[in-house]
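Here the structure is laid out as structure tokens; the discussion comes afterwards.
What you see is the complex with one protein chain gone and the rest in place.
In this document, chain identifiers A, B and C correspond to the written order of the chains, with residue numbering beginning at 1 in each.
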Amino acid sequence: MLTIKQRDAEGITILDLSGRITIGQGSAQFRETIRQLMEQGRNRLLLNFADVSYVDSSGIGELVSAYTTLNNQGGQLKLLNLPKRIKDLLRITKLLTVFETFDDEAAALRSFQ
Amino acid sequence: MLTIKQRDAEGITILDLSGRITIGQGSAQFRETIRQLMEQGRNRLLLNFADVSYVDSSGIGELVSAYTTLNNQGGQLKLLNLPKRIKDLLRITKLLTVFETFDDEAAALRSFQ
Amino acid sequence: MQQRKPTVGLTIASDFHFVELAEIVTKHVAELVGFDEDAAGWISMAVREAVINAIKHGNKQDRNKPVEIEFSFNADTITIQVMDRGEGFDLADVPDPLDPENLLKPSGRGIFYIRSFMDEVHFSSRPGGGTIVSMVRRKSRKEGEKKDADH
Partner (left out) sequence: MQQRKPTVGLTIASDFHFVELAEIVTKHVAELVGFDEDAAGWISMAVREAVINAIKHGNKQDRNKPVEIEFSFNADTITIQVMDRGEGFDLADVPDPLDPENLLKPSGRGIFYIRSFMDEVHFSSRPGGGTIVSMVRRKSRKEGEKKDADH
């Protein structure tokens, strides 16, 4: 089960994710949320992973898709509070060099624009 | 995993049980604790089930064994804070009529003498 | 009752260490097919008792003999079969644990519990030797229907 809470900070959308981004429900829900935000023109996103317990290769794929789609449309996607295991998953597939990641929300917000 | 903490209240031994009394480790540990207490002459026992999550037929068997052994030696075994599910297990095997059970520690202690 | 063929199967060596695994799998599958947590808990306890019997009385803890557990379900029911490779037994020889003279026996409650937690229980012989315990529980069972019957 994935729960997504949405906050707004000076035009940047923060998504507090909680649960699992895995094949099936989690991945689908994540994809749908990103799609809706982009439709609303919200294309500066900060994803808070603090409470994400599990991401599988399908979830990593959704992250990458969201990143490239946003980038292609002049938006930005950044990651906050990655748990160690998820950071490992990004590192070994060389995606840690692709994503901007932060452990401090204020610093993350300042980094946009 | 079963954890057993022992307290003493005016000569009555209270065992705070926590975890599972099931075939294998839990049942064996329960049996051994009762055996040791009886060896020490502690034969007035109040078992606190508040934190017991699971008892199977093997665990129910150990309870009955402890009850009869103690009774045969002039001791007493009473039960405190039975969770609903465990109470159901005793009820359907008509053991609720055998055991004295309490939901209040003070009342349970007063019932001994 | 029309049943689909099994959609989940678990095989374990006859070792009590694997009893909890059978319990966890049963609880997960029961919740997955729509039983609430409480019902799933009772179903998993029934399977637990059947698996203990299969390991203890059926396969006599011979680790080379498997215990097989098969799950199938339709809209209203879950059916679980527990199979061992033992010598079987005669239900008629099993004493009634509610009989006053058996009430304080330390054992003999497993099958009684299985029957209490499930709606239908059948024992049969496995072709080639062994016991099959087949258990059905309905979602439409009124909670407490059976287990409070002996107040």
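Keep in mind that, in the parts below, a residue touches a chain if its C-beta (ideal position, glycine included) is under 8 Å from a C-beta of that chain, and two chains touch if they have at least 3 such contacts.
None of these values were measured; they are calculated from a predicted model.
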Quiz item: Wait, the hidden chain, what does it touch out of the ones we have here?
Solution: A, C
Quiz item: Which listed residue, A:A9, A:M38 or A:V98, touches the chain dropped from view?
Solution: A:V98
Self-check item: From A:L70, A:L89 or A:L109, residue that would touch the chain that is not displayed
Solution: A:L89
Self-check item: Contacting the left-out chain in the complete assembly, out of A:F30, A:F49, A:Y67 or A:F102
Solution: A:Y67
Practice problem: Provide the residue numbers of chain A that touch the chain removed from this figure. | Solution: 22-24, 56-58, 60-62, 64-65, 67-68, 85, 88-89, 91-95, 98
Quiz item: When the complex is taken as a whole, what residues of chain C touch the one chain not shown?
Solution: 6-13, 15, 17-18, 20-21, 24-25, 28-29, 32, 63
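Quick note on the criterion: only the chains that are shown with their structure count from here on.
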Practice problem: Please report how many Å separate the Cα centroid of chain B from that of chain C, as a whole number. | Solution: 26
Self-check item: chain A and chain C: spacing of chain centres that average the CA atoms, whole Å
Solution: 45
Exercise. Determine the centre-to-centre distance between chain A and chain B, using the mean Cα coordinates as centres, and give it in whole Å.
Key: 51
Self-check item: Sites on chain C at which at least two other chains make contact
Solution: none
Practice problem: Please list all residues of chain A that touch 2 or more other chains. | Solution: none
